[in-house]
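Note that this complex is displayed minus one protein chain, with the remaining chains in position.
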Amino acid sequence: MSATQAPPSAPEADVASRGIPVNLRPILVTIAIAAVVFFLAYLRTGGSGLILTQALVTGLLAGGVYGLVALGLTLIFGVLHIINFATGAFVTMGMYVTYVLSSNFGWNPYLTLIVSVPSLLLLGIAIQKFIINRAMGESHANTLLLTLGIGLLIENTLLLIFSGNPQSVRTEQDRIFNIFGAVATQSRVIAFIGAMILALALFIMLQRTSIGTAIRAVAANPTGARLVGINTKRIYIITFALGIACAGAAGTMVSPIVSITPVAGEVFNITAFVIVVLGGLGKVLGAVIGGLIVGLAEQFGGILFPDQSNLLGVFVVFVLILFLRPQGLFSSGS
Amino acid sequence: MSPIVTVEHIGKSFKGLRALHDVSFTVEPGEVLGIIGPNGAGKTTLFNCMAGMFPPTTGTVHYEGQDVTGWSDARLARAGLVRTFQLMRPFGSMTVLENVAVAAAARGESEKEAEEEGWEILQRVGLAQYATRTSKDLPTAGLKRLELARALALHPRVLMLDEVLAGLVPTERQPVIDLLLSIRDEGATLLFVEHVMAAVMALSDRVLVLNQGETLAFGKPEEVVANPAVIEAYLGDEVTDADAH
Partner (left out) sequence: MSDTLVQTVPSPLRKRRFLDNNVIALIVLVALAVPLPLLMDQGQEAVAVRVLIFAMLGMSWNIMSGFGGMFSFGHAAYFGIGGYSSSIFLVNFGISPWIGMIVGMGVAALYGVIVGWLCFRYKLKGTYFALATFAFAEMLRIIVQSADIVNSSVGYNVPLIQGSDWWLMQFPAGSPNYFWLGLGLMAACLLVTIVFMRSKAGRFTVAIREDETAASSLGVPVLRFKLTAIALSGSIGAVAGVFYTQFYLFIDPELAFGAYRSIEAILIPVVGGIGTIWGPIVGAVLLAPLNDITAAILRNPPPFLDFLEGRTGLDVMLYAILIILVILFLPKGVFGTIKEKVTKR
């Protein structure tokens, strides 16, 4: 069935008006909206600059990790053109790997990266090779449902093995940093820094290594890439593996912060999708910056709508972007 | 007799790219108007503006005396101004008969009438034996006829054909041309964009030549073909039909 279209079917961008380059306009609009949101939040908190600063700091720190997850998602989309609905489940997997190693063997949670990342790479290779590659040519609807199924399978396997009881991972005493008056726990700071380092590493890999170039070639032009001898199936495998390894690494790094349950990754799923649309499907830099924006949206949404879940702010941003600029803030035109 | 279609000063720009500029012409009822021009001349854009896919940036289109500028393609089709597409677009999972019946139903006929009319049309265009076949299984020539059949179901008074002969081998072309002429004989007006020069010359009462979005020539086929500007425009762009005879 020819259900869904390939995602970049955005409406035609407005003709550039008043001489402002099209690329700059959405960014200026975003800044303007952000300024309005700041102002409203300021009023909401009764003029407390401290709460605002706290929101800023917490939002940015969280946003860095969201960005790493989104990076994996956007990479997978850019190359394989599939929407990985299992992203959150892979984040959860990373958390559980860390949990098992840390609670059974006493490992330092951050050390478990050397296990969680490779094991997720291997898992990704297996999944892409044996499952997804079979369905690669098919309609987007099918691959969407396939990754949905994979995500459900992972989540419920975890549920079956570990039950739904929340688990936690301990680190040594969590130092508290003071950033412009706002409070940031050490684990959040480490998660942010770790996410940024991994994102940078991925970016360098894409730009500087031959594998990275091959990946970018397949993203830009799969047929052309095949013609110059690149094994696209192999690149799909590698890219998918990298994408979910990002998710798993993010899971490991936030494990000291969150309560670990089989559905703990779901919030990362949602935010990843919002970020990827915000930043532009397939745009690596957009994913990182989009991550920061969404992290802030979550916090400021919490200030503006105090009785609702934090995610409401995220969804409002999502809806706005879907309707006003579905190609993302960093795409030029449509 | 007043023209059935009047196009006045049509212009169309996409994000600063000018696809059409100040194109004006009329179409007499019952005539066959050929539209030619090198690739990128704006022929399909002109069709799209006239048939309601998108409105022109400037200018107007009148159909049967009414200003139809900005009407949607669906509304125009129901009013008898129908266009076919260059790329075949069947409703793949539906049968050939169902494809035609959809168009007849859109005109307002009941399901029963639409099916009956569809069957008559299929017989007329020579697709009768494929009536219950899934349309995506049709060969190219069949799909072309299906496009025509669907258009016929709308009882078009003006039929706009976008490269209806493209993709057909020469032996497949004559039956389609005969069919088009029979449609004309029933009183329809035909506009067709075409690269098959032989067909354009043989069929058209008049020819409109576009180049780079502007009118280059408009008149009888013999006049247009002898026009030095037209010849020059084509020298820079191969005429795609090598076996013009």
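Residue numbering begins at 1 within each chain, and the chains themselves are lettered A and B in the order written.
By our rule, a residue touches a chain if its C-beta (ideal position, glycine included) is under 8 Å from a C-beta of that chain, and two chains touch if they have at least 3 such contacts.
Every value quoted in this text rests on a predicted model; they were computed, and no experiment measured them.
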Of B:15, B:89 or B:220, which one is in contact with the hidden chain? B:89
Please identify, in ascending order, the residues of chain B that touch the omitted chain? 51, 53, 72-75, 77-78, 82-83, 85, 89-94, 97-99, 101-103, 105-107, 110-112, 114-116, 119, 123, 126, 128-129, 131-132, 139, 141-142, 145, 150-151, 153-154, 172, 175
I need the residue numbers on chain A that touch the omitted chain, in ascending order. 1-7, 9-11, 83, 131, 134-135, 138, 140-142, 144-146, 148-153, 155-161, 163-164, 262, 266, 270, 273, 277, 307-309, 311-312, 315-316, 318-319, 322-324, 326
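What we mean here is this: only the chains that are shown with their structure count from here on.
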Report the inter-chain centroid distance for chain A and chain B in whole angstrom, where each centroid is the mean of the CA atoms. 48
